[in-house]
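Mind having a look at this structure? Questions to follow.
With one protein chain removed, the remaining protein chains of the complex are shown where they sit.
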Amino acid sequence: MTYIVFILCVFLVGMALAAILVKDLRSAIILLSALSLFASLVFLIVAAPDVAITEAAIGSALTTVIFVIALFRTRKSTEGNTSATVRRVDESARAVRQKETDNA
Amino acid sequence: MVSPILFIVVPLAAAFLTVLVNRNAGARILALLTALTLSALAWFWFRADLSTPVSVVIAGIAPPMGIQLSMDRLSAALALLISVSGLLVILYSQSYLKSEEAQSKHYAVLLLLMAASFGILLTRDLFNLFVFYEILCISSYILVASEETKASFEASLKYLLLGSVGSLFMLVAIGLAYRVSGSLAMSDIARALGKADSSYAMLTAALFVLGMGIEAAIFPVNTWLPDAHSSAPSSISAVLSGFVIELALVVLLRISMTVFSSVNLMLPLRYMALAGILIGELAAFGQTELKRTLAYSSMGQVGLMLFALTLGTEAGRQAGMAHLVMHTGAKSVLFLIAGYFIVRTGKREIKSYSGLGRRMPLTGVLFVIAALSLVGVPPLFGFFTKFKILSAAAASGATGAWLGIAVILLGTVLEASYLFRVARTLYSDPEGENVKAVKGRMEMDVPALVAVFGFTLLVIFGSFLLPLIPSGLAL
Amino acid sequence: MRKLIGILLIGGFAFYLVTVGMGLFSAESRSELDSVGSEILATSPDLSGAANTVTAVVVQYRGFDTLGEVTVLFVSALGVGMLAMAIKDGLLKNLFDDNGGFVLQAGSLALLPFIVLVGLYITLHGHLSPGGGFPGGVIIATAVFVVILTSKTLSIPRGLINVMETLAGLGFLAIGFVGLYSPAQSFLANILPKGEFGSLLSAGFIPVIYAIVAIKVASELINIISKLTAADSDSKEAAE
Partner (left out) sequence: MTVPQILYVSAFLLILIGLYSLLTQRNMIRMIIGLNIADLGVNLFLVTIGFVDKGSAPIFRAQAAAGPMVDPVPQALVLTSIVIGFGVTALALTLVMRLFVSHGSIDTARIRGLKW
């Protein structure tokens, strides 16, 4: 058990470092979410299942949702107005869908 | 049977209900009624015989397993102060916030702030204290941001980030305390820390004081205060400067005297207090905006109270509590009137208020009275409290007491000069453009005037309350 | 400069904590509890009737904290509601106009009852197994988020959610008052019959409180997310 905890804790610290050092904000948020999920695994191992389930639901899922919403809403647009951002997001969404239909 | 628990439950229930009341008027009336109920409750407890504190256990489980609330004389006095100032501020908001949209939620948050204040006063469980402290902090952040200006959002976020770090420190301290005592009840922790290793107790106490000191605006961690108090809506500035920081200060002091009695925190706190007085008053002297001046002045006044409370003598504690009551009255009056000056002129700088005292004669007089009391001019309440602090310091013989007296006198001189500057501007000859810029009727609205008048009564006749102010900062 | 100050501050703090803290855990790790926890473990089955002791602590021994905790969420939801009203950039509206097609919409609606069921299970078994009102409420709210994310025209019944929120809050306080005016004479006292240990209908008021907490948490979270994702028209409606 000591080894499992040790490896998981090394992961935890590594992920935390990565989350604050990584350039891309999106990656940082996803790393935070993964960090939370790993932490809930640690909680499960050290006999705290209640904490684990709450951390997984709130820390890992909900917090990420809020962070992603905040990221979308604070995305810097090149022209300085939001309509351009909207257009860009729309275009990328359309491109993704196009690709999917192509693949299908 | 009137249980102290009503202090927490009544505002909570009213806040939950406010969400359903979408009309502003309804929310206002609900908030006013709640504050009236709370004032009546507080009056009941203030009059009650509390020579032995009344304790209530939650869920019928005695501490250390359960949570215990306890009502003593200090809590009853502060509860009365909080509920009456809450009542007056809600009355004032009625006319001040008229133009704002969707203010009904604002009242709910204000009620929750009051519930949390009562919670941290009454609880005797360290973690329960933390939970109520968090409610207090979060509602303060929201109320600061509710001015909805650029500056208020920034101030609120800054306050939030600093406050969250403080809560983290507090939580670590609670964890350390639980590790050594195996309990969360304050009395158990006090006993266990007394026996523990001194560096361990010191670390726990330092983390806790640093964490909670952020809300109490103790010197090194009070950088949020001038921004938050000056960019909040004026009624909220009155609440935050009027009782929130004082409350945090008193609770912090009570905890460091009881739970952390094994650690000598008084001396470092006393020097922090002196640094706070100097920096606050010096910074206030240099400000050009009225509300910012008042905010920095609060910083200095908190230092003054902290100095008196940490003297370690009965007289010092009594003087500190008296000064706290005086400051609640005076600073509320000043902030509430400053709010109206901003509404009438649309400007925040002191120099644009020239001649306003002649246009609003009654308001101007009330402002000057509160300012004089804050400086400590006889026969106002402020004179007696400041005098008591100085004499207590001289009699205590504590380390740094004489240095403290010198700093307080210097602070008083600075305070007198900047408040006199404001008063002179109010009664100077108005410049042509300013007269036109002033809109609205001559005086403040009636409810606001009543509220300000209530606080002014406290400032003038507070000296008669002196024998009633309790001093025991007991657990 | 900022970095330097940050490193210095944190380094000093680190040094102190490590020196004291390693001393704290340097002794061989404990095999026995020497805290109030052991007392709680001994008395909990009789006193609360809950198999899960953490639940017993959260709801009964420290139920007052839970009331405060629910209030913290309530305050944040109020704050988010007050502040989010003026964010009107229309970005998310456009984002969510991209509704993902029929399969996703129908699928999310079909999933809704199942996710809610899981949430209810976790909530109501809180006194028997890990879980309880907080994760249960989050899961129930998640079911609604999935529908929000996929559908274009769904409008959240704000009024209904507000009513639920208020009723849940008042219900919690009412249960507290029942305890206060019952023979136990103590706020939040567990006066309901304890039932058979380990069965679903046991532990007195613990499942009731957890159900209330779940409703409260779910409605707060739906409120927060729907305010934050609200499009222009929606936020105007909320302002009224």
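As written, the chains take the letters A, B and C, and residue 1 is the first residue of each chain.
Note that a residue touches a chain if its C-beta (ideal position, glycine included) is under 8 Å from a C-beta of that chain, and two chains touch if they have at least 3 such contacts.
Because the structure is predicted, anything quoted here is derived from the model rather than measured.
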{"item": "Visible chains that the absent chain touches, using the contact criterion stated earlier", "value": "A, B, C"}
{"item": "Chain not shown: contacting residue from B:Val56, B:Ala108 or B:Ala145", "value": "B:Ala145"}
{"item": "Candidates B:Phe127, B:Phe285 or B:Phe307 - the one touching the absent chain", "value": "B:Phe127"}
{"item": "Touch residues of chain C, complete complex, unshown partner", "value": "2-3, 5-7, 9-10, 13-14, 17-18, 21-22, 24-26, 28-33, 35-38, 40-41, 44-45, 51-54, 56-58, 61-62, 65-66, 68-69, 72-73, 75-77, 79-80, 83-84, 86-87, 89, 128-130, 134, 197-198, 224, 228"}
{"item": "Contacts of chain A with the absent chain, listed as residue ranges", "value": "1-2, 5-6, 9-10, 12-13, 16-17, 19-20, 25, 28-29, 32, 35-36, 39, 42-43, 46-51, 54-55, 58-59, 62-63, 66-67, 69-71, 73-74, 76, 80"}
{"item": "Missing-partner contacts on chain B, residue numbers", "value": "127, 131, 134, 138, 141-142, 145, 150-151, 153-158, 160-161, 164-165, 167-168, 171-172, 174-175, 178-179, 184, 227"}
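Please note the rule applied: only the chains that are shown with their structure count from here on.
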{"item": "Length of the line joining the C-alpha centres of chain A and chain B, rounded to whole Å", "value": "40"}
{"item": "Where chain C touches two or more other chains, by residue", "value": "none"}
{"item": "Complex interface listing, chain A residues touching chain C", "value": "49-50, 52-54, 56-58, 61-62, 65-66, 69, 72-73, 75, 82-83, 85-86, 89-90, 93"}
{"item": "Chain C residues touching chain B - in the complex, by the definition given at the top", "value": "16-17, 20, 23-24, 33-37, 39-40, 43, 47, 60-65, 67-69, 71-72, 74-76, 78-79, 81-83, 85-86, 162-163, 165-166, 169-170, 173, 176-177, 179-180, 184-190, 239-240"}
{"item": "Touch list for chain C against partner chain A, complex", "value": "52, 54-55, 87, 89-92, 94-95, 98, 122, 130-132, 134-135, 138-139, 141-142, 145, 221, 224-225, 228-229"}
